[in-house]
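Only one protein chain is missing; all other protein chains are in place.
Note that the chains are named A, B and C in the order they appear, and that numbering of residues resets to 1 at the start of each chain.
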Amino acid sequence: MVDVAVTCALVLILGALVLAGVRFVAGPTAVDRVIALDVLTVISLPLMGIIAHLSGRSIYLDVALIYGLLSFIGVLAVARYLDGGLS
Amino acid sequence: METAIVLVAGSGMLAGALVAVLGKKTLTAVIAAGVVSLLASVLYLLLSAPDVAMTEAAIGSGLTTIIFLFVLHRIRSMGLLQEENESLDQERVDGT
Amino acid sequence: MNVLSIAGALLVGFGAIFLFIGAIGLLRMPDCYTRIQAGTKASTLGTILSLGGIGLLHPSWLGKALLILLFVLLTNPVSSHVLARAAHLAGILPRGDTEVDELAAETEAKHHSINGGGST
Partner (left out) sequence: MRAKAILLQFILMMGVWLLLSGRVTFENLAAGAIVALVITMMTTSRTSMLGEIRLTPRALGAHLLFFLVFLRELIRSNLDVARRVLSPSLPIHPGIVKVKTRLRSPLGRFVLANAITLTPGTFTVDIMGDSLFIHWLDMAPEDAEAAARHIVSRFEKYLEVAYG
């Protein structure tokens, strides 16, 4: 049962990645693209968690933690650039 | 199961790289580079290389984005490169 | 097959459903403010549920999963707010049939009289 649920979750998460990627390619303005990047990052954190579950190594969760942290900083930097000041 | 992840992440990387190369605006290319490094980091995890994935996260998502944006900002505020400057200003207002 | 792993599997499944709904919303919504609404909210709860489920499946990872979860809960609203603010400052207007936009009026007034000390 656990395997079935995790496989379903994996399929749904991959579908969500594809949909957010479509928004990223289509998105008319830069802000739309940054939102798509943010959502892609947030979606890929559980994806990394599921990969960690499948391979049974807990260090993969550390990668997810670092990714969440740094992508947040990246989004803040893009937003500051759009504001017009990056000092 | 892993094949599906590889297929989705790989085609996503391809799409991001195409957006980065073909897109008209510089800012779009910078954001697209972020997407490429995100999916590359997922692929490194599948190749069981968490250390490389961490480095990719730090360099690709954090450092390059911030440095690129900083340089774009400096170019814009220095007032050199007049045409580039105007197009960058326009880019900010359009947001495209 | 104990209670913890069943609960964890259910949580992971529900979280993935919310993530998927969030991505659909990101694709369907008409302008960038409503996209922020759909994308940020659904993906926050989806991530929390999925990572909590992973933590329950492997009880020894619970601390780390909890840390990521708290981090997402704290940073996701901040990044959505920062993006919306940047969009508004960059002059991207909400969709045409948006009912009222009191922020636009306020920024307009501030442009004329330069004394607003507002900041975030």
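Rule of thumb we're sticking to: a residue touches a chain if its C-beta (ideal position, glycine included) is under 8 Å from a C-beta of that chain, and two chains touch if they have at least 3 such contacts.
None of these values were measured; they are calculated from a predicted model.
Trainee: When the whole complex is taken into account, which chains on show are touched by the absent chain?
Mentor: Computed over the complete complex, the missing chain touches C.
Trainee: For the chain not shown, which residue from C:13, C:52 or C:94 touches it across the whole complex?
Mentor: Only one listed residue reaches the unshown chain, and that is C:94.
Trainee: Just the residue numbers, please: which parts of subunit C touch the chain that's not shown?
Mentor: 18, 21-22, 24-25, 28-31, 33-34, 36-38, 40-42, 44-45, 60-61, 63-64, 66-67, 74, 77-78, 80-81, 84-85, 88, 94-95, 97-104, 106, 116-120
Simple rule for what comes next: only the chains that are shown with their structure count from here on.
Trainee: Count the C-beta pairs in contact for A-B and for A-C, then report the pair with the higher count.
Mentor: A-C
Trainee: Would you kindly tell me how far, in whole Å, the mean C-alpha position of subunit C lies from that of subunit B?
Mentor: Computed from C-alpha means, the inter-chain centre distance equals 21 Å.
Trainee: In angstrom, rounded to a whole number, how far apart do the mean CA points of subunit A and subunit C lie?
Mentor: Distance between chain centres: 12 Å.
Trainee: Can you tell me which residues of subunit A touch two or more of the remaining chains?
Mentor: 10, 17, 29, 31, 34, 36, 62, 78, 80, 82, 84
Trainee: Could you check subunit C for residues that touch two or more other chains and list them?
Mentor: Expected reply: 87, 90, 92.
Trainee: Going by the contact rule at the top, pick out the subunit C residues touching subunit A in the complex.
Mentor: Answer in residue numbers: 1, 5-6, 8-10, 12-13, 15-17, 19-20, 22-24, 26-27, 32, 35-36, 39-40, 43-44, 46-47, 50-51, 54, 57-58, 60-61, 64-65, 67-68, 71-72, 75-76, 78-80, 82-83, 85-87, 89-90, 92.
Trainee: Where on subunit A does subunit B make contact in their complex?
Mentor: Residue list for subunit A touching subunit B: 7, 10-11, 14, 17-18, 21, 24-25, 28-31, 33-34, 36-37, 40-41, 44, 47-48, 51, 54-55, 57, 59-60, 62-63, 66-67, 70-71, 73-74, 77-78, 80-82, 84-86.
Trainee: Considering the complex alone, what residue numbers of subunit A touch subunit C?
Mentor: Per the stated touch rule, the residues are 1-2, 4-6, 8-10, 12-13, 15-17, 19-20, 22-23, 29, 31-32, 34-36, 38-39, 42-43, 45-46, 49-50, 52-53, 58, 61-62, 64-65, 68-69, 72, 75-76, 78-80, 82-84.
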